[in-house]
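Every protein chain except one is present and positioned as in the full complex.
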Amino acid sequence: MAQSMKAAIFVEPGRIILGEKPIPDVGPLDALIRITTTTICGTDIHILKGEYKVAPGLTIGHEPVGIIEKLGSAVQGYSEGQRVIAGAITPSGHSNASLSGCGAQCGGPGGHGWKAAGGWRFGNTIDGAQAEYLLVPDAMANLAPVPDGLTDEQVLMCPDIMSTGFSGAESGKVKIGDMVAVFAQGPIGLCATAGARLMGASLIIAVESIPARAEIARAMGADHVVDFTKVDPVSEILKLTGGRGVDVSIEALGTQTTFEAGLRVLRPGGTLSSLGVYSEDLRIPVDAFAAGLGDNKIITTLCPGGKERMRRLIDTIGSGRVNTEPLVTHHFSLDDIETAYDLFAHQRDGVLKVAIKP
Amino acid sequence: MAQSMKAAIFVEPGRIILGEKPIPDVGPLDALIRITTTTICGTDIHILKGEYKVAPGLTIGHEPVGIIEKLGSAVQGYSEGQRVIAGAITPSGHSNASLSGCGAQCGGPGGHGWKAAGGWRFGNTIDGAQAEYLLVPDAMANLAPVPDGLTDEQVLMCPDIMSTGFSGAESGKVKIGDMVAVFAQGPIGLCATAGARLMGASLIIAVESIPARAEIARAMGADHVVDFTKVDPVSEILKLTGGRGVDVSIEALGTQTTFEAGLRVLRPGGTLSSLGVYSEDLRIPVDAFAAGLGDNKIITTLCPGGKERMRRLIDTIGSGRVNTEPLVTHHFSLDDIETAYDLFAHQRDGVLKVAIKP
Amino acid sequence: MAQSMKAAIFVEPGRIILGEKPIPDVGPLDALIRITTTTICGTDIHILKGEYKVAPGLTIGHEPVGIIEKLGSAVQGYSEGQRVIAGAITPSGHSNASLSGCGAQCGGPGGHGWKAAGGWRFGNTIDGAQAEYLLVPDAMANLAPVPDGLTDEQVLMCPDIMSTGFSGAESGKVKIGDMVAVFAQGPIGLCATAGARLMGASLIIAVESIPARAEIARAMGADHVVDFTKVDPVSEILKLTGGRGVDVSIEALGTQTTFEAGLRVLRPGGTLSSLGVYSEDLRIPVDAFAAGLGDNKIITTLCPGGKERMRRLIDTIGSGRVNTEPLVTHHFSLDDIETAYDLFAHQRDGVLKVAIKP
Partner (left out) sequence: MAQSMKAAIFVEPGRIILGEKPIPDVGPLDALIRITTTTICGTDIHILKGEYKVAPGLTIGHEPVGIIEKLGSAVQGYSEGQRVIAGAITPSGHSNASLSGCGAQCGGPGGHGWKAAGGWRFGNTIDGAQAEYLLVPDAMANLAPVPDGLTDEQVLMCPDIMSTGFSGAESGKVKIGDMVAVFAQGPIGLCATAGARLMGASLIIAVESIPARAEIARAMGADHVVDFTKVDPVSEILKLTGGRGVDVSIEALGTQTTFEAGLRVLRPGGTLSSLGVYSEDLRIPVDAFAAGLGDNKIITTLCPGGKERMRRLIDTIGSGRVNTEPLVTHHFSLDDIETAYDLFAHQRDGVLKVAIKP
């Protein structure tokens, strides 16, 4: 095994470069993964642009598929050479947050055990997955074996996109016979559409203007796709629901416009399930909120992680319930990751997600 | 029985007067109640001031205690002369909203069955309780018998204040061992404090500056009362929770300040349970919301109604679990209701709630 | 309109005959439905055999599709001539049970408001649907309009079979990625399979020996069908789940054997969702129950009713999520209902459900 590896490193706003780093040492609870496939997330673009701050020198990326290279001395239940994924969010398992079923807000073992978004470590507070090797902390809580029958591309969406998208429907508590609206059909919104379909919604209205995405939205389960450049999505959704409004709206973009529209299309008592990462204050119009008297809920969810979550998503893929492969529109080698960032950041060539292979 | 009755009538913004009205006819599903005790709500003051619009000529009031005078032809299970209460919110029982467990958003039998705050009818869309007689619609779903051992004053808070206040804790899903903050200790906030205590919170921090209310807050279950005129309540609550924040914050005032503070004191993953009636747009500061990554929830609740809700609240009073009588600080006859409005609107003489008896 | 109608009447154990009855009077809360299609349920066979007792002279049947002939004087929101269904269970909407979201245990307006299975009235405590006309009580809570685009046969399973079957998955709280076993693939078990699929189970194992039912089970969403006449279903299900057991097992037959097997295939912490109508005491083997230490749940559910439930099921049909038409294997006119009973009671000719048309 070599001593150093290639990694996509954040240098300063505007610059993520492919550089060299030492292969990390493996602590007792860790596992070292040799990455076979990874990808770039919209959040990585926020980092690239300096809109989300991380430490210069950090390796970026939080969506790993790979092979266990080395296990920490205290790690049991795995073997080297095993193919695994880990979620974008890596709960410790032992924090108060983890033990409360809220591992995404994991504060580690000390203090009061909670930290906002503390479970997001890869490419945020520790080195990430866009590299030849990745050190996975709390490996026993986070490594999920991948069955032989599934390709890397088939499970590549599990660590983040699919877990986040599905959680939009799950946190909204979609029930059989629900009407659901999903705002934006990027990779996360498409998975939210798939999640709403999986949970039994009988009417799914997606909002999207790009024809290729609208087409995938229908394949993922949308009954209608509303093009917001042609009609007002709020009035269109109200019309499609007979004036009633939807039981659950899912926000998958992170803007005031979609957040507010998500409120306005709710039936009384409905739930806005918010997945977006917001960069500005949000406004709740008093009329869209029934002055606080509408029994409405606004729920935010950070991508659920941990190996049991990954196991469930992998099984959902393996059983053919959902196929996320159409989301992988481009392939690159790690050597070309700077090109991949350029394509993805500018959303060129109809890109949805890229597969990157060291 | 007389042909006409006295009633507190909204005339125009600034004027609620005691006038005369015909005693209403009783439809097949209705019951006519002879009011023995009622009260004035903060919402009624919004109506008085013209901040919340109702039709001129409407009888105000939504908190009835009384005696069944006459039952509609299709009403079964009650007898005339029985002492009852009805909730401020009167779900039909048969709307789609009611059948979904969301009777406060009841849209009646036609259309799609949902209407924002549609379950609030008394003193809003139909004549209310500040009168000698009250017509209760959908009587079988709404009339709750009062046991002989309880006085009118003991159950007077059930129709609204106690149902609303408790729902702040219930919608927040307070659990044994939770830390809870309650913003404002007016009648609803005091009942929210009592509700959090009833549900097993192990730390309850109330925010209030009026000493008399602070004292009742402690009696209702607050462990700490933070005077926001002396300390910053957000930093004080964070200090009292060891930097962790509360599991649930309850907003019981209806302002941007308390709404925002309610967000800022949450631990990651915590819930803001909002009871206030807002008169302006709300702002969610992006930092108080962890950019949407904090697994936070914002839940609004309109006072739950219906006879089973009332039954539960009456039993809670009857068993001595909670005593809301300290909230009734003043007594008036219906003839003096204009004076009562004047006192209550100006919050004079330490008033919390007034008992009004025709 | 005629004065009398044909109806399938229970005379004594072993005899249900087609007789004449007066067309019922319509009370203020009722609606009279002219039946266009109805069916026979397994429960009706229990009644026929005397295993479930009803009053001699009662009209049998609880699965109506029809046209509103006449509305009670207090019924709003419908019009005569409208095509509707009503659920097998008709909650009043106004009982304490209904207001607690438990309308199947509806006790009516008086007393304490609860009665075991009290919501089941059609063909049990009042005249049922196997007739030319049906009186629907509490019509506003129970009549669900049927869209023009759907045939009677398409919605015929909604009142009971589909509502009951789906509730097996719903009460089991099936989640995305769950493993589920369904014991027996009669009409209810088939709908339980469909419900588990609709809610996102990633592995569904049905237990059934009849090839035709096994085939429909696969069409409804089963990944595996275990033939209990060829293998031990418990060990087969454990094998198919890698020794883990299922998250949820659904019992859809009503026998000790299936109940017990349902317990034995659960993973620790799993839920047995029981739909069967049991005619004998049940035994919980201490080892199948981990001595009470396994965090197991046993949940029973009676077919949910009410118009909002029907609305959801109709929408699920209308959106093409589920197709229950393959369950309707035979057609009869009401005049031939005795023949239909004979066929259905003896499960001849591969019968699953019969459509009966007056």
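A, B and C are the chain letters, set down in written order, and residue numbers restart from 1 in every chain.
Note that in this section a residue touches a chain if its C-beta (ideal position, glycine included) is under 8 Å from a C-beta of that chain, and two chains touch if they have at least 3 such contacts.
Everything numeric here is computed off the predicted structure, so don't read it as measured data.
*Asks:* For the unseen chain, which displayed partners does it touch in the full complex?
*Replies:* A, B, C
*Asks:* Looking at the full complex, which residue from C:81, C:285 or C:320 touches the chain that isn't shown here?
*Replies:* C:285
*Asks:* Pick out which of C:14, C:81 or C:242 touches the chain that's been left out of the picture.
*Replies:* C:242
*Asks:* Can you tell me which of A:21, A:46, A:94 or A:218 touches the chain that was removed from the display?
*Replies:* Selected residue, touching the omitted chain: A:94.
*Asks:* Of the residues B:59, B:154, B:193 or B:316, I need the one that contacts the missing chain.
*Replies:* B:316
*Asks:* Touching the absent chain in the whole complex: find that residue among B:85, B:203 or B:220.
*Replies:* Once the missing chain is taken into account, the touching residue is B:203.
*Asks:* Applying the definition given at the start, please give the residues of chain B touching the unseen chain.
*Replies:* 166, 170, 175-179, 195, 198-200, 202-203, 223, 311-313, 315-316, 318-319, 321
*Asks:* Across the whole complex, list the residues on chain A that are touched by the chain not included here.
*Replies:* Residues 27-29, 73-78, 91-94, 96, 98-101, 103, 108-111, 113, 138, 140-141, 306-309, 311 of chain A touch the chain absent from view.
*Asks:* Under the stated touch rule, tell me which residues of chain C contact the chain that is not displayed.
*Replies:* Counting over the whole complex, chain C touches the hidden chain at residues 97, 100, 102, 104-105, 107, 111-118, 120, 241-245, 254, 267-269, 274-286, 289-302.
The rule we apply is simple: only the chains that are shown with their structure count from here on.
*Asks:* Could you work out how far chain A has to rotate to sit on chain B, using CA atoms and steps of 5 degrees?
*Replies:* It is a rotation of 180 degrees, to the nearest 5.
*Asks:* Counting residue numbers used by both copies over all numbers at the interface, does the chain A-chain C contact come out same (over half shared) or different (under half)?
*Replies:* The interface is built from the same residue numbers on each side, given that over half of them are used by both copies.
*Asks:* Taking each residue of chain C in turn, which ones touch at least two of the other chains?
*Replies:* Each of 311 in chain C touches at least two other chains.
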